[in-house]
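A single protein chain has been omitted; all remaining protein chains appear in their positions.
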Amino acid sequence: MTTDGKARVFELALESVSKSYGARQVLRSVSATVRTGQVLAITGPNGSGKSTLIKVACRLVRPTHGQVLWKLGGKEIPAEAGRKIIGFISPDLMFYDELTAAENLRFFAQARGIKITDEDIESALRSLHLGGRGADVVGSYSSGMKQRLKYAFALQHDPPLLLLDEPTANLDTQGVSLVHDLIEDSKRSKCIVIATNEPEEVGLGDIIIKLGA
Amino acid sequence: MAAKWFLGLWMILVILGAFFYAPASLGLGQISRIIFFHIPTAWVAVLAFLMCAIYSLRYLKTRQPSDDTAASVSAELGFLFCIIATISGSIFAKATWGSYWNWDPRETSIFVLLLIYGAYFALRASVDEPERRGSLSAVYALLAFVTVPILVFVVPRIPAVQSLHPSESVVSISGEFTMDSRMLTVLLASLAGLTGVLAWVFNLRMRAARLLSTIPQDKED
Partner (left out) sequence: MTSSSNWGRESLAVLWKDLLSEFRTRYSLSAVLLFSVTALAVVSFSVSPYSLDPEAKAAFLWIVLFFSAMSGLSRSFVREEEARTALALRVSASADAVYGGKLLFNIVLQSAVAAIVVPLFLLLMDTRPANPALLVAAAALGTLALASSSTIIAAIVSRANAKGALFAVLAFPLSLPGLSSAIGATAEALRGNMPEAATGAAADIRVLIAYSALMIASSLLLFDYVWND
């Protein structure tokens, strides 16, 4: 949508991030720096802390030790600005089942404080091959359709940071290639973090973190 | 170490003073000696409530688990002293006003304080994740802390509530003491002593919590 995002480089820095829940340590001193144009791939067996690391990078979860920094054009951005900064996809993300897809997208856009027209919504849905289904309630969507809808949600504010937890969960082959194209396209203007166990998606990473080895 | 023995000696003197040094109040007789313990425990209950609010605020700023522990320990001690104050007050009320419970403003206030403490523990018991438990209970403690002063204004207006407590209690509005000087001495000594007991038990509990946190745990506590 906007072009000035390209001019300013976004940087995500994880500085020796650890996270424990009570006595259980989930992450142990993870460090990485990713910039616009790069992809960070996080991989590891189930329960190794991939989702937790994504949420820490979102600053939805506070690390026990270490810190997470966001910089846009060299300027540090506070955690409260996260809703303008991050595009977030996760299996934990759910929409309002009783509202239609278009109503969901319109609400989230209003909550983010951005203006969005019906045409914007329709074209976003069409690009995800959900054209004509915007008036259906999300409760009637299949899990693959919901996964596609998440991309419309995550990209509607053109965020500089894209955090994708299991980006192709529940998707058919067409959906998978759609998402891979989307990642390739976004790479130039965004900083991308992917948590996945799909070898093809791990291969997209410029930097790779293996958790729980 | 020395503080512990000093405190013990001090409280023994306070107890002896309460029964042998201070005279019984003219109007109330021997039962009046209960105020040497009733008023200070009520004061300590309120002080612990204040401590709980301060540590809660600190926890939200610093996120140090020890601040959350301090807030919860303060609440536990405050609850204990609140119960002692309620029971001693109730005995006093039976002897002087004829029934154990009268919904007098201060009885109502201390009852609400008991409810708040109870609610605080119920909240803590129902959150498993330590960080979330810390912030949720800190927020609750702070909300209670802003509500209680309004209660002090509102409670006397409740129709069921009529004041029976002496209006010019220990210190009159003009700041003059209305008590016999020996009674006042014992009361203030008890106040200082029980505040010291609060500080001592608080430190003990904090040290215990620190030690527990250094032991590697297999299970969630």
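Annotations
Letters A and B mark the chains as written, and numbering starts fresh at 1 in each.
One rule holds in what follows: a contact is a pair of C-beta atoms (placed from the backbone, for glycine too) under 8 Å apart; a residue touches a chain by one contact, two chains touch by 3 or more.
Worth saying up front: this structure is predicted, and the values here are computed from it rather than measured.
In the complete complex, the residue from B:L16, B:L50 or B:L115 that touches the missing chain is B:L115. In the complete assembly, the contact with the undisplayed chain comes from A:I86, out of A:I86, A:L171, A:I194 or A:L211.
The chain that is not drawn here is touched, among residues B:Y21, B:W43, B:W101 or B:Y140, by B:Y140. Note that of B:V154, B:L184 or B:A199, the residue touching the chain absent from this view is B:V154. In the full complex, chain A contacts the hidden chain through residues 58, 60, 62, 80, 82-83, 86, 88, 90, 92-99, 103, 107-108, 110-113, 153. For chain B, the list of residues touching the undisplayed chain reads 60, 112, 115-116, 118-119, 122-123, 126-128, 131-132, 135-136, 138-140, 142-144, 146-147, 150-151, 153-155, 157-159.
Assume only the chains that are shown with their structure count from here on.
Rounded to a whole number, the gap between the C-alpha centres of chain A and chain B is 50 angstrom. The touching residues of chain A, when paired with chain B in their complex, are 21-23, 62. If you check the complex, the residues on chain B that touch chain A are 63, 129-131, 216-221.
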